[in-house]
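Accompanying notes for the structure given below.
As you look at this complex, bear in mind that one protein chain is not there, while each of the others sits in place.
First chain written, first letter: the chains are A and B, and each begins at residue 1.
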Amino acid sequence: MRSPGTRGAAPRGVPYLFLAPAVLLFTLFLVVPVGYAVYLSFRKVQVKGLGLGRGARREVFTGLDNYRSALTDPDLWSGSLRVLAYGALLLPVMLGLALVFALLLDRPGTGLRRFARITIFLPYAVPAVIASLLWGFLYLPAVSPLNDLVSWLNRHGAGLPEPNLLGSGPVFYAVVNIALWGGVGFNMIVLFTALRAIPREIYESARLDGCSEWQIALRIKIPLLFPPLIMTTVFSLIATLQVFSEPMTLRPLTNSISSFWTPLMKIYRDAFARDDIYAAAASSVVIAAVTLVLSFGFLRLVQRQAFGQEQR
Amino acid sequence: MTRRAAPLPTAVLLVGALYCLLPIAWVAMASTKSGSSLFTSFTFAPGGDLLANLRDLSGYGGGLYWRWLLNTALYAGGGAMLSALLSAISGYTLAKFRFAGRDALFNVLLAGVLVPGVTLAIPQYLLLAKVGLTDTYWSVLLPSIVSPYGIYLARIYAAAAVPDSMVEAARTDGAGEFRIFRSVALPMMGPGLVTIFLFQFVAIWNNFLLPFIMLSSDDKFPVTVGLYTLLNQGSTVPALYRLVIVGAALSILPLIALFLSLQRYWRVDLMSGAVKG
Partner (left out) sequence: MRLSLGTRLLAFTLTTAVATALATAGCTAKSADDDGAAAEPTGKVELSFWSWAPNIDKAVDAWNAANPNIHVTLSKQAGGGDIVTKLLTAAKAGNPPDLAQVEYQSLPTLVSNNVLADIAKQAAPVKDRFAEGIWQQVTLGTDAVYGIPQDSGPMMLYYRTDLFAKYGLTVPATWDEFAQTARTLRAKSPKQYLTTFSANDPGWFAGLAQQADASWWGVQGEAWKVTVNDAATKKVADYWGGLVREGAIDGQPMYTPAWNKALNDGTLLAWPSAIWAPGVLAGNAPDTKGKWAMAPMPQWTAGENRTGNWGGSSTGVTDASKNKAAAVRFAIWLNSDQAGTDILIRECAVYPAARDAQSSPLLQEPPEFFPGQRDFYAQAKAIADTAAGFTWGPNVNVAYDTYKDAFGKAITDKTPFPAAVDAMQTATVNDMRKNGFTVAE
């Protein structure tokens, strides 16, 4: 039996003392701000008359009004649906590609493995704001190399339509692509390192039994990758629901992205562009609650996976 | 073992790698172009103005760009360092001690990942303003230190990498608890801590909103916020695309160097619990 507890030697206060810095910082920079946001979500500004001059503006309690308007706001709903669709597309593609790349990196006989591992991981190091700026340049029809290619083909009689990657339909996929670009490499490395940790002897005996590399991947490696896949899914899911920087950076480049394109963009707009932190706070609480519900099932699952042995 | 050439897998990896390189190749090319040819010449054709662009970038605001790079190093490097240490002691405690409220505490800390940064930014600003800390280096550093991910990972590393027997042996020898952590547990968690450091480094470096709201003096900006102000100067001033592009290209380089040099410590496998302790 492995027990994490020690057999009585440690003084009782020690764990609390060791955790004090984390708890203090967590309280100051997460709990208190969240509490403050909740408090603000029940308030609003009340202006008198023209609202000019001193004391014309004060903060009052407003009960559940902000929540009522948040929940009945079609903009918030349309943004939420868009983000769900975004996640439904991004997560399988990103994790699927990450899995394929990880398996290929782990497969003996594949060339360029070192080069590919570093290169595919590279986008992780590029901040989302900068990544979106770079992709924006590659998307804009006037400066996009894709459009250069199409017009070159058309000069040779291809007769293709001019693509507009930032048009109202494609822009959704354009945003998915930026997130995909930034996320594949990270997930690939997670899965790859998990694969490296599997003892090689398992494969050797499978090979002796006549299994092909393809069968080994399908029958041995993928089942063993289940725990890390669940982990990466949860992390990616949370990040997906919080999508913000990519559409925000692309927005000035196109007519197709509204200020409420994703829920977090709407929260940002309310808080910053419209100076209504009260409505923003209420929407934030709603979004956080939804994230909690969506992630909770996964999270519990993961915890059982990761800490199963330790807590027994 | 057979060493046959495998053209299809190699080709798939190559396509993936080229896709990932595309925007980076673009920014490398674009950073060598002059203001006009940036928009008129073929996208992937290089220009001859890299040095001129670098000179103009250096000259902006009397070397402000280099200041931004240093600030970024301070925020991301310093913040990630503190974060890794804090995660280490917290994760170690959660993994190796049994005490009342442990699971509840851990769950609350972990729930922190669910709170989006946009939600936190304004309350954090208002609260820090009340103690007069906005527009200081601390206003960006302090909120970046606690990382629920980091604590989560550190707990797994500690459980996997630090054997209970070692801790107990040290205790029997009469070592103090903090000493046990520092000289027994910490070295064993080393590779895991490098991973947490890198995680948090990227997280801080990626977080645009926090410094954007907290800081108003341009000499305290990190690179991302600095470049943003070059791009958004209102309608009466042309956007400085040329400087932004060369600045963005340049800012990616140190990160690549950091990752390449710390690569061999990279131990994300532990994250999934794949390595049994």
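Definition applied: contacts are C-beta pairs under 8 Å (C-beta built on N, C-alpha and C of every residue); 3 or more make two chains touch, one makes a residue touch a chain.
Here the structure is a predicted model, which is why all the values come from computation and not from measurement.
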Would you mind listing the shown chains in contact with the chain that isn't displayed?
A, B
One chain isn't shown here. Among A:Gly79, A:Gly136, A:Gly183 or A:Pro228, which residue touches it?
A:Gly136
Based on the whole complex, identify which of B:Tyr75, B:Tyr92 or B:Tyr125 touches the chain you can't see.
B:Tyr125
Name every residue on chain B in touch with the hidden partner chain.
35-36, 38-40, 61, 101, 104-105, 108, 122, 125-132, 134-135, 213, 216-218, 228-229, 232-241
Write the list of chain A residues that the hidden chain touches.
23, 27-28, 31-32, 35-36, 44-54, 56-57, 136-137, 140-143, 167-168, 252-260, 269, 272-276
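Here is the rule we use: only the chains that are shown with their structure count from here on.
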Could you grab the centroid distance between chain A and chain B? Build each centroid from C-alpha atoms only and quote it in angstrom.
15
Seen from chain B, its contact residues with chain A in the complex are 1-6, 9-10, 12-14, 16-17, 19-24, 26-27, 30, 39, 42-44, 86-87, 89-90, 92-99, 102, 105, 109-124, 126-127, 142-143, 145-146, 149, 151, 156, 159, 164, 167-168, 171-172, 177-178, 181, 202, 205-206, 208, 224, 227-228, 231, 244, 248, 251-252, 255-256, 258-260, 263, 266-269, 271-277
Help me check something: in the complex, which residues belonging to chain A touch chain B?
2-7, 9-12, 14-16, 18-19, 21-23, 25-26, 28-30, 32-34, 36-37, 40, 97, 100-101, 104-105, 107-113, 115-116, 118-131, 133-135, 137-138, 142-145, 148, 181, 184-185, 189-190, 193-194, 196-198, 227-228, 231-232, 235, 238, 241-242, 244-245, 264, 267-268, 271, 277, 280-281, 284, 287-288, 291-292, 295, 299, 305-307, 309-310
